[in-house]
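Here the complex is missing a single protein chain, while all its other protein chains stay put.
Each chain carries a letter (A, B and C) given by its place in the written order, and its residues are counted from 1.
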Amino acid sequence: MISSYKTLNRVLVAGTAIAIALLYLFPLFARTTNNPSYYLQIVSVALCSAILTISLNICMGYGGLMSLMHTGLQMMGGYAVAILTLNHHWNGWLALVMAIVVGAVFAVLVILLSLRATYLYFGMITLAVNLIAMEAIRQGGSFTGGYNGLIGVMAPGITTTMMTPQAFYVFLLTILIGVYVIQRNLVFSGFGRNTMALRESPETATALGISPNVHRVKIFAVSGALAGLAGGLLSMQLGYAMSEIGDLGSGLIFFVGLFLGGISTLAGPIIGVAVVATIAFLIRGTAQYNTLVLGGLLLLCMVVLPRGVVGMYRYSRFGSPHVREFDQAEIDSFQLDISVKDVVKNQILLESHDLAKHFGGIHAVDGVSIVFRSGEVHGIIGPNGSGKSTLISCLTGYYPLTAGSVEILGNPAPKKPFLISRLGVTRVFQIPHLFERESVLDNVLTGMYRRDRYSIFDAIFRTPRYRKANARSTEEARALLALAGLLNQQDLTAGSISHGQKRLLEVVRAVATQPKILILDEPATGLRQDELDVLKGLISRLAKEGMSVVLIEHNVDFLMNLADIVTVIESGKVIAEGTPMEVQKNEKVLDAYLGRTDFSKELA
Amino acid sequence: MDLQIWVEGLYIGSVYALIALSMTVVYQPTRIMNFAQGEGFVLGAAIGYQTIGVWHWPVWQAGAALILLAMAMGYVMERMVMLPVQLSGNRFAWIIATLAAALIFQSLFNLPYANVTFGYFEFFKTRANIFGAHIAMQKILVFTFMVFAAVFYDQLLKRTLWGRSIRAVAHNNDTSIILGIPTKLVIKVAFISGTVLIACAGFLAAPVIIVAPASGLFFTIQGFTAAIIGGVGSPKGAVAGGLMIGILDSVVRSSLGGTWGVFSTVMALALILVVRPNGFFGKRVVGR
Amino acid sequence: MSNLELKNLTITYGGAKALNGLSIEVKEGEFVALLGANGAGKTTSLRAISGLLKPTTGSIRFGGEDITKLSGYKRVALGIGHVPEGRQIFPDHTVDENLQLGSFIKRKSYKEVSQTLEEMFGLFPKLRERRKQMAGTLSGGEAQMLAIARSLMSRPRILMLDEPSLGLAPQMVLEMFRYLKKLHAEQGLTILLVEQQARLALQLASRAYILERGQVKIAGLAEDLIIDKRVAEAYLGTSH
Partner (left out) sequence: MIRRKIIITALTISAMIASTVSATAVDRPGLVPHSVWKSGQAVIKVGLIAPMTGVFATLGVNQRNSLQVLADSINAAGGIGGAKIQIVVRDGGLDPVASTNAAKEFAGDSSIAFVMGPSISSFYAGAAAYYEANKKLNCQAGVAALDFTDYKYGFRSQDFFKDDYAQELSILQRKGVKKFGMIYEAGSTGIAADAFFKDSAPDYGLTYLGWQVITSTQTTHDAELQKLINLGAQAVDISNNAYGAYTTQAAADLNFKGILFGGSGSQNIAFQETGGDHFVGTLMAAPNYQFPIRDKSTWMPGYKAHIDAVVKQYGVTTGPKSGSTSPNGTAIEADCLYAFAVASNKARSFDSTKVRDQMASLDIPAINTPSGVRIHPGTNHNFYSADGISVYQWFKDANGWYTVQVNGLAVLNAKCTIVGWLMHRSNGAPLICTKVGTNLYYKAQSA
């Protein structure tokens, strides 16, 4: 199985290399056909489309932001080039750079205006913006050439005034490969992981210290920049800029390509565009039936290949990643320092005073004062609905307080969850909030967000700074995985590992944020005994290293063995606090948990 | 300001409101904004053209054919959209599925009718002259139908069991199932009734608005704008949004000139969403 | 007749086996409690019975029929009523509308529906006072009453309740369980109760299953289990 996987992998790598080589040689091949310039043209245009589709993939696939304005961005990139070279006689290369700038700036403006809008509404804003941009171009008079557009755009030259179509083709192909690499670097970087984290679960991402808005702006800016580039290149290939380029109807190919190839996959946009361009080429003779055939094929593809070509492959036996076997020596060789810095033993890290949270008339949390100390495992128990999770949400800034106060490291707690997270308070949710489509290793790396000290440019171009930081993070993440016995699974997608492993992974990811306080909401639910043992060992180790571990748990057996102190909550109030033994014998606690024994009369 | 301008805005606004309303019908249980919805409008116009215009059928007979064919289209559309959406699992799959459906229907209309704009006799030939404004009775009919349809749908949602179950499915699919509500059937019914509604709108409006075989997407976008401004999923919002962009377009156009009309509606859409991210009557939309 | 029988049911849910060969049985007219710690598989069992989850192996029989493959909404007509966890009332519908949705399968017999509605108002008089109010404005106890009444509107032969006491004040919990007892005693309704407050449930039910990791750990008569130490252990752990 594994060997067949490796063979296939080699075949794929070799196939890709051959495909790239063939693509570079395509102009020579085209020359042997009866219509060289035409074949060069359609492949060149497809290359531009692939760049735009990658941009769309970054935005919709990885960023989860629905954009109906990418055709508009493409149009604007084209006009940037056309206006600068034709009206202002700029150098073509500089004009291309400006196309990138125009795309990025426009995208940033749009998203800054619409940060509050979510999902569908954001999509509608982009649609509106697209219409506005097209209308503005049409009304632009001689500046934009109005309805007629600007004709006569030329490819830039190196030694001559203008590249030959063959040279420009090679240039386009190189750019596409570059854009693919940028996409890959972005996706595999901390920035990319965080973006996907945000898409999959804004809540968890926030808990890991990621600021949603800053990320959305950045991802949209990158996407806009690439769309501007694609538009600039297209205008050079076609020789003109026209408002119709911005029409959503003409942009169908991008959406179709994205879904056919596989959204949220790296190669999906390129393969998808290749498929669509081929289909368009093959059915070009159907004339009046053109859109009918296209629409029909599209629906058919969605039914047969609902995840797209690459997506289906990824989900297949061959395409999904496999367990990597590490031997014990390798596992032992990892060096890991997880001691909590700047903290003394038994220091008060977080405390609340008379904290209350009311939802309408319901007093979910009703005057709770609680103290978490370093090096301590603090259990919180209570029947369902007693207010434990609400309490945690209050402590970590997810709910505004009705009354009372929270102090972290002696200072009043900030209001935003991601700011609290950045002070060293990391929360693991009750329901698994893993980024299921990302690998186990990537999930842990996402947790290292706060440590990443490189910019988005470092990530895109893989600067030494990025490489160094990334190597260090990866090493550390592996060490953490080794600690939880998950090293062999590092390449698997988080969605494919067992339930118990997922819970462990979540804890590991939280530890990766280097918290001072780690809050675990029912981590033991559904774990097998051996997994429980690993979890127990991990938690003890963390406490020993000086961390304050807060444990909300129903598996009291598990908790009682581990906790230094247990707080019992019922109906939003603390009803008991003490060592596990004390609490277990407390009658009030038994009543709260099991109900009273003397109901029979009252029930009658 | 000239009364004519307001009347025109009201009329065109009621066309958009009807489209937005039918989108709401589909959106309620599915959370899908159907890019193919406008094709139902074209279907209504095409049936009116063929039956009343060419074959000279009486209106009731044409209406019967209309409802039957619209039901069939709604059923087919449900399959075309929901099947890929359910299989895909990607939250953006609906965009492609509904666009593909729109493309297919548009091509089908274009094959026999490429040269045609679906105009035919107005049901009432007279024109009302109200304070100097000339209004085709047909336009008043469309407006009346819109009011009727909006009230009917609002009441249907509120007062009938099926309407309530549509709202229930929208709120919680699982809970609806354990109450015995056939949720998949509800979705089919929504597609079918939404298509019948919009086809009726096209049927009534075609004599007084130019509908061409490929106009579907244009009307869809207008309906979208109306629905979004009003707040997706709310019948009240659909009506308010439709009338608003209709009147805005008409008034701005007459005072600032042609292109500013379209510009103003799109600007209004963008501005409203920036200020009120969920539209006027909308609730927070949770992504599927 | 309304014999509910789960045989060797396995359900995998997000990678974990939520049910692992679960077999339980509820006879007509019985009041059975399904107990166990969080994550033991109680809610999953109920969702499987009402068809919201598809088992990977095993079978579900109800009233002598194999319903393993039957669509969820059709099971309601067979007489399975399910009051889901967290009540799941429709907050934007009035109390009346919520109840009418409960009688969806009886929609054709108007008379029967209005008769049942009256019955429900007789049973839960507070709901009558609030019948025109939006369900979202009800208090926790009222909402739970509504959820139960809504499920009863389909005149089920078996009523399954998922943690009905959750988030209710102790007084309300008592009141609600009084209603359940009355329903069972007076109308002979078969009840399958999932409950956190084990002792309370054991005082109501005649028989109980204690689940652990998707399997039955202990089964027995309620009166025996109520004094069984193992029950407390299942919740609070072994005493040290």
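Everything below uses one rule, namely that a contact is a pair of C-beta atoms (placed from the backbone, for glycine too) under 8 Å apart; a residue touches a chain by one contact, two chains touch by 3 or more.
Treat the numbers as computed from the prediction; the structure is a model and nothing was measured.
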Request  = Check the whole complex and report which displayed chains the hidden chain contacts.
outcome  = A, B
Inquiry  = Given that one chain is not shown, which residue among B:49, B:145 or B:224 touches it?
reply    = B:49
Ask   = Touching the left-out chain: which of B:176, B:215, B:234 or B:278?
value = B:215
Request  = Kindly state which of the options B:120, B:143, B:191 or B:281 is in contact with the chain not pictured.
outcome  = B:120
Task = Return the single residue from A:109, A:151 or A:214 that touches the missing chain.
result = A:151
Key: Residue numbers in chain A that touch the chain omitted from display   = 34-38, 41-42, 45, 138-139, 146-149, 151, 234, 238-240, 242, 244-245, 247, 249-250, 280, 284-288, 290-292
Remark   = Residue positions on chain B contacting the omitted chain are 2, 4-5, 8, 11-12, 49, 52-54, 106-107, 110, 114-117, 119-121, 127, 133-134, 139, 208-210, 212-215, 218, 222, 249-250, 253-254, 257-259, 261-262, 265
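One rule holds in what follows: only the chains that are shown with their structure count from here on.
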Task = Measure off the straight-line distance from the CA centroid of chain A to the CA centroid of chain B, and report it in whole Å.
result = 36
Task = Report, in whole Å, the distance between the mean C-alpha point of chain B and the mean C-alpha point of chain C.
result = 42
Remark   = Distance in whole angstrom between the CA centres of chain A and chain C is 39
Contacts with 2+ other chains: residues of chain B = none
Message = Give the residues of chain A touching no fewer than two other chains, as numbers and ranges.
response = none
Request  = Would you mind writing out the residues of chain C in touch with chain A in their complex?
outcome  = 14-18, 37-39, 139-140, 163, 166-167, 169, 174, 177-178, 181, 196-201, 203-204, 213, 226, 231-233, 235-240
Note = Residue set of chain A touching chain B in the complex reads 60, 64, 66, 113-114, 116-121, 124-125, 127-129, 131-132, 135, 138-139, 249, 252, 255-256, 259, 263-264, 288-292, 294-296, 298-299, 302-303, 306-307
Contact footprint of chain C on chain A as seen in their complex = 361-362, 383-385, 432, 495-502, 522, 525-526, 554-560, 571, 580-581, 584, 589-590, 593-597, 599-600, 602-603
